[in-house]
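Below is a structure I'd like to ask you about.
Only a single protein chain was left out; the remaining protein chains are all shown in position.
Should a chain be cited, it is by its letter among A and B, assigned in written order, with residues numbered from 1 in that chain.
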Amino acid sequence: MEKIQIDIAIVGAGGAGLRAAIALAESDPNLRIALLSKVYPMRSHTCAAEGGAAGVIKGDDSLDLHFSDTVGGGDWLCDQDAVEYFINEAPKELTQLEHWGCPWSREPDGSVAVRPFGGMKIKRTWFAADKSGFHILHTLFQTSLQYPSIRRFDEFYTTDLLVEDGRCQGCTAIEMSTGLMYQFQAKSVIVCTGGAGRIFSFTTNGAIKTGDGMALAFRAGVALKDMEFVQYHPTGLPGTGILLTEGCRGEGGILVNKHGYRYLQDYGMGPEPPLGEPVLKTMELGPRDRLCQAFWHEQRKGNTVSTQWGDCVHLDLRHLGEKKINERLPFVRDLSISYVGKDPVHDLIPIRPVVHYMMGGIHTDINAATTMPGLYAAGECACVSINGANRLGSNSLTELLVFGKRAALNAIEYISSGGKDVDDAAVTKLANEAQGRITTLFQKSNGTETISGLRKEMTDTMEQGAGIYRTEESLKETCNKLNELRSRFSAVELNDKSNVFNTDLFSALELGAMLDVAETVAVGALERKESRGSHQRLDHTQRDDNNYLKHTVAYHDKTDPPRIDYLDVVITKSKPGVRDYSGDKK
Amino acid sequence: MSGKAYIREMPKTTWWLSHSRYRRYVAREVTCIPIGIYTAVLIWGLMRLSQGAAAWEGFIEALNSPLSILFHLVAFVFAVVHTISWFNVTPSAMRVQIGEDFAPGAVIIGAHYTGWVVVSLIVLFMAGV
Partner (left out) sequence: MSERQVEVEILRYDPETDQAPKLQSYSVPCQEEWVVLDAITYIKDHIDTTVSFRWSCHMAVCGSCGMMVNGEPALSCKSFLRDYPDKIRIEPLAHFPIVRDLVVQLDDFMEKLNRVKPYIIPKEKKSVSDGQHKQSPAQLKAFKQYTLCINCTLCYAACPQYGLVPDFIGPAAMALAHRYNLDSRDGGREQRQEVVATDEGVWECSFVGACSEVCPKQVDPAGAIQQMKIASTVDWYKEHLMPWSKP
């Protein structure tokens, strides 16, 4: 087995991983850095983000407002110390990206422009037309090229963390083009592997978002936190699940039901402002959880439009006019013409809620450190708890930067405090064991299960039991199903026996990760007997601060469902209150 | 052990037959051959001119042959085709930004045609037509 010895390994080269890598390289050019990714960095799913990144920059805004929007948006499940750190760092990180060349859209006077976003009281979302994530990712990737100390391992699939003596001392990864296993011996590992939306069938998430990193940490004994909080986005294209950014509504787009009625006013987000004069933090600019729940009710009432792809409502952008649509939302126009045959300039666009983002993730503290020495996590795979029970759109891209950097700096501090040498013999032994497990999976014959079959059963049961609205009964069924699928997974056999770019093998590994992650979502949801943010129970419709103003933490078990425990939420200055999205007019 | 990546060699002489786009490109490149020859003829004419009246007369005489007239016609047509194909791509090769927006392609192409006409008129004028 090839052995790579470095100081710090970063798993994942999306927005968070690249930001971490640059921070490491800038801090100390002599650090030996390995950046592993199962796809070329610019393929990472950060590229799909459209709307923008939040950070206080304009005179009419304040850090306090960003704080209260975020905490209220998260239904008070955010750790407020982390939120405070986050909003303070946000403008600096976005400015740093500006220096690195990010093509932010501009005001006529040459300053960076901001747009409104759901749940935000003030316009504070920096954007690069409607390809913000794409530009952020490419800016970071291209910037990273100037640092020779960042050794990239593109198309290396990470399979295991190497934990010895209670410390994380590296990881193993398969070089996809050859099938060869490598061991990366590192004093510290930063996991930046992104989300896990693929545990559902209808999602905005790309094929690579399979929760690998969450599963890596989980199996190594680190808890996954708040996994039951899964964000739906209100405006996905039916059929494909392709996202139309919240920027559509930020620019003034409206949602109407089959009667042409702006139904959100019936769900505590009204009154309806005149067309083209959106009022921030109301109606279409309410938070995502509320908008998706409203869709669900409209569907029950029979107010949705039935289309060839199922029930939808309409997004109406026509009043924005062709010029503004072309300038601010060109990608949205392109996507909806191509994939549903509707031109936003002239047509209503059918849309429906779609699984979008995992608020939960690897449990970290405000330093992006996990409970395991040497192991850090940042980005969507992590849960530092700035998003609480419902993330506000455009906070995530900023989070990648702020906590990607923070993880890097803390990892440096950790390794420079001494005594962090890798135990070569012990770690090599672990790596060999990891390789043995892969070989077993690879060589198994007489398997009875198929990858696509199990995957379909998993996504179906997640949609059925753990969707926008949940009940004890539906969740129990899903939990049982998932546990069954986990045991059936051991009967999967690979048809592909080639060592070269064996996507059959990687699909199997991804499925294994997804099953573990999915179970934490379902079990966490079953145990949380209240409704909060994106977690809505039809049998427990109220928020219950007495019992559940707590983070869920889930611990791995080899065969049984995860063990659930709870942690206190850090509350500094904002006591839990009522989430009000009806504007100032009551 | 894994084998090697497979390299598909491109046929060195016939590659351009494989796609209409390539054939169009080669056709465009071919149109410049008569233009090249025409330029050589022109330089040769200048040389004859410098050698005195008799040499010049001889050159003019030679140009009057049917073959030469045919060649000049062909060269003219090719030159026009070549020019048009180049003018059509000028908007992307020479972008002109006025304020925020780029001058529309038609304007840039139009400017080239105008320039062409003006220069031709000047030449014709100097030639005493």
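Everything below uses one rule, namely that a contact is a pair of C-beta atoms (placed from the backbone, for glycine too) under 8 Å apart; a residue touches a chain by one contact, two chains touch by 3 or more.
All values reported here derive from a predicted model rather than from experimental measurement.
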Contact with the hidden chain (one of A:L335, A:M358 or A:L509): A:L335
Hidden partner chain, touching residue among A:D81, A:D154 or A:D347: A:D154
Positions on subunit A contacted by the hidden chain, ascending: 39-40, 42-45, 47-48, 92, 95-96, 98-101, 103, 105-112, 131, 134-135, 138, 142-143, 145-146, 154, 177, 206-208, 239-240, 242-243, 308, 331, 335, 338-339, 450-452, 494-496, 498-504, 507
Touch residues of subunit B, complete complex, unshown partner: 2-8, 10, 12, 15-16, 19, 21-22, 25, 29, 89, 92-95, 97, 99-102
